[in-house]
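Just below is one structure, and these are the notes that go with it.
For this depiction, one protein chain was excluded, whereas all remaining protein chains were kept in their positions.
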Amino acid sequence: MTDRYERQSFLGRDATQIFANSVIAIVGLGGGGSHVAQQLAHIGFLNIRLYDGDTAELSNLNRLIGASVNDVENGTKKIDIARRLMLAVNPNMKIETFACEWQQQAQSIRDADVIISCVDSYAARQDIEATARRFLIPLVDIGMDVHLVNGRPHISGQVILSLPDGPCMKCLGFLNDQALQQEAEKYGAAGGRPQVVWTNGVLASIAVGLLVDLLTAWNGLPPNGQYLHFDGNTHEVSRSPRIQYAPPTCVHFPGDAVGEPVFQ
Amino acid sequence: MVSADNLQELRSLCPDAKQAAEGGIDFVLLPGLNLPAGCSPPSTDCLLCLGPRDGYDSRLFFAQVVSSREGRNWNGQNIRILERNWFAYSWRVPGGLRPIETLIAHLQALR
Partner (left out) sequence: MITLRITNTLFCEMVGDLRRPHEHAHERVGFIYCRQSTLRSGNLLLPYKYKPIRDDQYLEDHTVGARFDGSCIREAMQTALTEGSSVFHVHLHEHKGQPRFSGIDRREMQQIMPCFVNLRPDRLHGALVLSLDSAFARVWGTDLPPNGQTPDRLSVVGSRMKLWVTHD
């Protein structure tokens, strides 16, 4: 009988078991998270936690993997779309879904081996990373944006691998007071952030590639994590120089600040 | 970290005040802080954020949304800090104040 994973045997003889044993949490099952979910199912991950309280809307159909017109009409939850998609690839998967923000089921995320963050705000990233650091969970974060440069749209995105003993997103300058302040000032402004399926696909694929390398070491990752920048206009992925100049260990989350907070 | 003197001052309003840091920012937990008259509930756990975060120079977080005489814009919902979920309204307080002055300035919004 053909082994369904034989084409990825170069990842190492233990890879299939590693994927089967790992618990992966995906926070945000929108344009980026839906891509990630699909790929994890194909690769052979079995234990998945999905966090997203939203339902599919018409404006999601330009990018939400697995979503259909019926889902929009029926108000299907994004986690259920992802779950359906994954189980169609591999019915043996154990998928736990949380139709809410992850913070409302925060204890459930603690036993994830890796968190993949596909959220749409800097503030949300700040919260997830703080928890990931407390419980020594590697975090892979993806996101994209479209902004005007000289009046022309410019697509950009990032994939960041934040490791518990490496620089955090603040160390890397990605989470900074200016970005958080600008985001806070835009709160309540009408209209969603621009999103397109192909950029989400690129970023999600890179995130999944980092995840696989993290777990199997088939190629090997830099010791202090990764910060990749995607230029959606030139279609280039490059390593951000910020990771080169980031402190080797995190200055915001000291190594002894793990577990439940200790108040003095 | 908050100095012992500043923490002691805060304890004049909340005897069980204690501090912790997360993400490079200092926080002071104020268990069962009594809120201004007219608030419901009359007291609740609060978390005073003494560093710039989410676009504010400082911020006061609450364990639950509080109703007050003046309705406030509770634009912070389920914000996860120090392994609890918090809620906060939009209210700007200038920097450079002592922690107790910062706390009192934030509570002004509920008067």
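Just so it is clear, A and B label the chains in written order, and each chain counts residues from 1 on its own.
Heads up, the rule we're going with is that a residue touches a chain if its C-beta (ideal position, glycine included) is under 8 Å from a C-beta of that chain, and two chains touch if they have at least 3 such contacts.
Everything numeric here is computed off the predicted structure, so don't read it as measured data.
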Which shown chains does the chain we cannot see touch? A
Residue, one of A:16, A:103 or A:224, that touches the chain absent here: A:224
Of A:64, A:79 or A:214, the residue touching the omitted chain is A:214
Consider the whole complex, including the chain that is not shown, and state which of A:110, A:154, A:229 or A:242 touches that chain. A:110
Hidden partner chain, residues of subunit A it touches: 18, 21-22, 107-108, 110-111, 113-114, 135-138, 163-166, 214-215, 217, 220-225, 249, 255-260, 262
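Just so it is clear, only the chains that are shown with their structure count from here on.
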What residues on subunit A touch subunit B, complex-wise? 101, 103-104, 106, 123, 126-131, 134, 168, 170, 177, 180-185, 187-188, 251-253, 257, 260-264
Residue ranges of subunit B in contact with subunit A within the complex: 18-24, 29, 52-56, 75, 78-83, 85
